[in-house]
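Note that one protein chain of the assembly has been removed; the remaining protein chains are unaltered in position.
A, B and C are the chain letters, set down in written order, and residue numbers restart from 1 in every chain.
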């Protein structure tokens, strides 16, 4: 697949994720092995202290890692997250939350990807979370193709 | 704190989590060291293949583990997730998704909790995810008190 | 495979692990989906404060989880750990350290297993670590068959 087709595949799949729309997340960048997803803090995605909920931070981080993996997979292959770990370093507060996923090692069956999550305030970026995920390439299973 | 006060603290904190309302999650059970959160699948929380998004599954699992930890913490203490790991075992499909958090070991500073997530279809429960989390008790920091 | 053949396969594989002999670890129990490995604390496996090194605790916990997974895999299949997470709850001190691995969910390609590690002192067991691992079944790859 060309980078353009890969990008199109990620964009089309992302648009089908109801949760991303619900959270207000947007796909801000797609390139081979790297995907960025952004989120604007608002009350509908908050936790009890007013920060962005770890669940929302995790959702964009996991998606960024998963789509980064998908950009390096063959056509007609879907991607599933088998597991991930996230370390939360600071409250998710700021004007914009940005998850940057990148592939660490792409394998035939399993891919290791990481996502760093940054909080942006007044042009300053602060690392607020680090996710490590194992992604599995699946072929023609349950109609999964992205 | 009495179990009733602990329960009240968890319910009051949960009600302030904007994300839980947005996802349609409900607190179905609170007892010392154990908390259950339920979710009904709907398109607004889906991923690209129509299943419940791993981000939504993770959000309720993390909250169930965190609140289970909170039930064993002293008054005037808040709880923060420092990290968690989740293994996704099967697609989150069914009539109802239920996350059951329980404390494995409560410590002065750090607590280890797990959450099992089940998908319920026609009265049958299937384990679809397992989360392990480290929770930190925080006192009087940034106004955190639940 | 019969439980007896499964047991024999695990015992034979364990005996080939140079590290287990070096650590002084022994295979104390093997049954379908469950394996126990024991270790006696001694200076050669210590860390700087005199406790058993987390690396030794982890080695027996990972092996216990991996062999628990192997007991449920078909003949001519080998097992590889793809990733694991371990939470260390207390210093590994006592007369005997015991890792109990058990399968949480066995899949065709991937298996999820956990291992609890206990320190035994004067007949009292204390949970000191919890490991969660993803194991992969491999067939005829690189001569891997156990």
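Going forward, contacts are C-beta pairs under 8 Å (C-beta built on N, C-alpha and C of every residue); 3 or more make two chains touch, one makes a residue touch a chain.
As the structure is a computational prediction, the values presented were derived from the model and not from experiment.
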Of A:1, A:44, A:93 or A:130, the residue that touches the missing chain is A:130
Note that chain B touches the chain not displayed via residues 82-83, 85, 109-110, 134, 136
Chain C positions in touch with the non-displayed chain are 13-14, 16-23, 42-49, 53-56, 58-60, 62-63, 78, 80-88, 91, 142-144, 146
For chain A, residues touching the missing partner are 85, 87, 89, 104-105, 107, 112, 127, 130, 132, 134
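Following the convention adopted for this analysis, only the chains that are shown with their structure count from here on.
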Any chain touching chain A and chain B at once appears in the list C
Given over half shared residue numbers means same and under half means different, the chain A/chain C interface is same
Chain-centre distance (mean CA atoms) for chain A and chain B, in whole Å, is 21
Cα centre of chain A to Cα centre of chain C, whole Å, reads 33
Shared-interface residues of chain B (touching two or more other chains) are 85, 87
